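A protein chain is absent from this complex, but the other protein chains hold their places.
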Amino acid sequence: MIKYFKDIFLGAQSLLVGLWVTIGYMFKPIVTVQYPREKNKIPPAYRGHLEFTRDPETGGSRCVVCLRCVQSCPSKCISIDWEIKGEKRKRILKSYVQDFTRCSQCGLCVEACELGAIRFSNEYELVGFAKEDFYFNLVKMLEKR
Amino acid sequence: MALLPPEFIRILISSVLIVSFVFLNAMILVYIERKVAGHIQRRPGPMEVGPHGILQTLIDGLKLMGKQIIFPDNIDKPLFCIAPLLAFVPAVVAFVVIPFSPKLQAVDLDMGIIFILALASLNVLAILLAGWSSNNKYSLIGAMRSVAQNIAYEIPMLLSLLAVLFMTNSLSMKSIVEAQKPLWFIVVQPVAFLIYFIASLAETNRAPFDLPEAESELTAGFHTEYGGMAYGLFYLGEYANMVMVGAITTTFFLGGWSGPPLPYMEYSGAFWFLAKVYFIVFSMIWFRWTFPRVRFDQLMNFCWKIMVPFGLVNLMITALVLKI
Amino acid sequence: MNQGPARKNEHIYTLNMGPQHPSTHGVLRIILELDGEYIITAEPVLGYIHRMHEKMGENRPYPRFIANMSRLDYVGPMLYNHLFTAAVEKLSGIEVPPRAEHVRIITAELSRVASHLLWMGAFLMDLGAFTPILYTFDDREAILDLLESVCGARITFSYFRFGGVCNDISADFIEGTRAFIKLLRTRFPMYEKLVTKNIIFEKRVKDIGVITPEMARLYGVTGPALRASGISYDVRKNEPYSIYPEFEFEIPCGENGDCFDRYIVRMLEMEQSLRIIEQALDKIPDGPVMAKHAPLKLHPAPGETYFTVESARGEAGLLLISDGSDTPYRLKLRTPGFSNLSVLEELAKGILLSDLVAIMGSLDLVIPEIDR
Partner (left out) sequence: MLIEDIKKELEELKPESLERKNYSSEGYHWDITLSRETLQDFARVMNRNKFFIEDVCGVDLKEDLQVLYHFAHTGELCRITGRIFTSKNTPAIPTISNIFPGADWHERETFDFFGICFTGHKNLKHLLLPEDADITPLRKSESELKSLDDLTRKPSQRTLKSKLMWPVVFENYKRRPPVKHGREEKKS
């Protein structure tokens, strides 16, 4: 009989303690970020889509078409087109397309690039109406920038 | 107009007022519930439509009205259609006898509380019909749970109300309020108040007793198959029931419209009445966002092993004290 | 009407729980035979998000499989990163610089805490409490922010590489982690008040879904579910990998093996993880985070290796059979969730539907990990 009343008392007490916690949190400030108006700070290490770094000397990209990024990609989402020019049969980059719909942002391509020609952008607000909107041509993007 | 008897006009006006009161209340309550839930969970709640999202529920209601009601295969169509109405209408009709202030009461029935309780138990029927006619096993389990739960909890609820009725010697809502002029019954009958409050949580299927709709077990319980305004009516019915519970608690335990005097107290007493109702409703919301759900057998154990004995003892003590 | 003898059991009916059901945590389907609300048999049906990771592993060179490991278990991905990279390092004998080992342990333990926090919220959500999940998400968010600052992703980390990790941690990260540990420690008493001591919660989970030590052994249940039964088996202690032996921590154990003990064990484990992180932060040496001669394209010598780590849900194992080429010949994943779930069939006999939800919650099911 004593246990019966003790259980009721302790149970009620535990419930009141729980209520006290939630009412306390009700008057604490909000922790969510109101997205379109506020924005989170994106850390510099953020993995967005790929983009070229600019070579300060030429103003173009540093890419020498060694194809290591292509070979290291697990999802085979990078396609590079090039032409061979000159006496030294140097490869000249024509287009560098990343199929972002298939990219898994593992970072292997960026690490494979010894010249540091590619990097991750901080772009995270990506929308589009078609799959093709996410085929990023890095060469053109560099020219626009 | 002259041909209409004045009584008829009075009925018309009061029913329009009550229906709009219930609708408005439901809308406000949905908003309050979402805001309270949001702030308890440290997020702002609806913020987009109108300042601080104040029009959100209106828009949601419009959206629900615009939606098609989907009838699944092999349902019992007439019952499927009746159930949401049955959930909503009695909840509204019961407001007829609620005394908002000395002069704001549609009808002062002699047996007001019996009228309310009778209508409130129709709610079970609505849930049972909804669960049965949906041709969905989750709905059926939810409905069966609801029936067992509501029937069980009606007993402690009546026991606690009976203790108050012993003291007032009247079933009329108005006279119950007036009997509390010297002292609110929550002071005299704290146990009855607690029992009534807990039982009413179970009656309205609010957490932690929201077993009929327990969404982690039964997806959405009895209204799994409902959509559009049919679902909306269940929702309105639930909120109307919440206000009803708040109103009964206020009338029975919190002294109804009484409070610090305001000008035109015959009418403005409704302010105090509503304030108390909203306080009760707020605590129901507060409970919901704090506690986990109880299990079905625990719910029954709690009712039969704790609530009913306490209610009976309370009733006996009340009777004894009154007799002496 | 069919009046055959089959009508003898007419009060027994079948209920399909899932694949779309709020408390099956994804796409698990359970075929229930119910008598009223009591369960007679429960048969889990898997494979709704089976992606054949093992075949994918056989088809691609070792480094390219790292990205898959985060997809395997999205709740504690760092631990699976650790599993795969360490297994391959073991197979091919790559050594990892000490700083990288420390970074690995810090991030992996953070991931474990994040996983347990998410589990706790989801478990309480199953029991019908809506609010704790948002509090735990708030805490978990801090971990994800930390991990994002170091590896750039929030869920699918792909942070570990053979021979180290891909980014070094900054001083900000160390400071942030210390601040987070302080913060989380202040939150534990709140969780205790709100959840652990709550009478409804206690009644819902105590003596429910008891896994006896013998049962756990026969089914191969590991992780917190096993430790709740009172067996102190943790791969980090029993079969130390990486630099875990250098740290002081305890293996919290339960007694009864019920849902409540599984909850308590996980709560205590978070504290132990915080201890490990603290010690690792204190000890972390300077130096490179990547081995010097770590190749991007591996050709491990033929042979096989079996490697296990303690993931957030139990013992995660990886069998790698190499044939000397750059792709594994056979890659077998032993995921703890798979074994832990297989015990459900036996646990579910004769309990209520609500208890099944509690048990499934307490087993911490992550369906992608189970289906692989």
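A, B and C are the chain letters, set down in written order, and residue numbers restart from 1 in every chain.
The rule we apply is simple: a residue touches a chain if its C-beta (ideal position, glycine included) is under 8 Å from a C-beta of that chain, and two chains touch if they have at least 3 such contacts.
If you're wondering where the values come from, they're calculated on a predicted model, not measured in any experiment.
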item: Hidden partner chain, touching residue among C:Glu33, C:Glu54 or C:Asp145; value: C:Glu54
item: Touching the absent chain when the full complex is considered, from C:Gly26, C:Gly163 or C:Gly209; value: C:Gly163
item: Touch with the omitted chain, as defined above, among C:Ser242, C:Ser322 or C:Ser354; value: C:Ser322
item: Positions on chain C contacted by the hidden chain, ascending; value: 46-47, 50, 52, 54-55, 58, 90-94, 152, 163, 216-222, 226, 231, 233, 238-239, 290-308, 315, 317, 319, 321-324, 329-330, 332, 334, 338-339, 342-343, 346, 371-372
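Convention: only the chains that are shown with their structure count from here on.
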item: Winner on C-beta contact pairs when A-C is weighed against A-B; value: A-C
item: Whole-Å gap between the CA centroids of chain A and chain C; value: 24
item: Chain centre separation (chain A, chain B; CA means) in Å; value: 49
item: Interface hub residues of chain B, defined as touching at least two other chains; value: 40-43, 289-291
item: Multi-partner residues of chain A (at least 2 other chains); value: 15, 18, 21-22, 25, 31
item: Residue ranges of chain C touching chain A (in the complex, touch as defined); value: 60, 63-68, 71, 131, 135, 138, 141, 145, 148-153, 156, 158, 161, 166-167, 190, 193-195, 197-200, 202, 296
item: In the complex with chain B, residue positions of chain A that touch it; value: 8, 15, 18-19, 21-23, 25-32, 34
item: Chain B to chain A touching residues, read off their complex; value: 36, 39-44, 47, 286-287, 289-291, 306
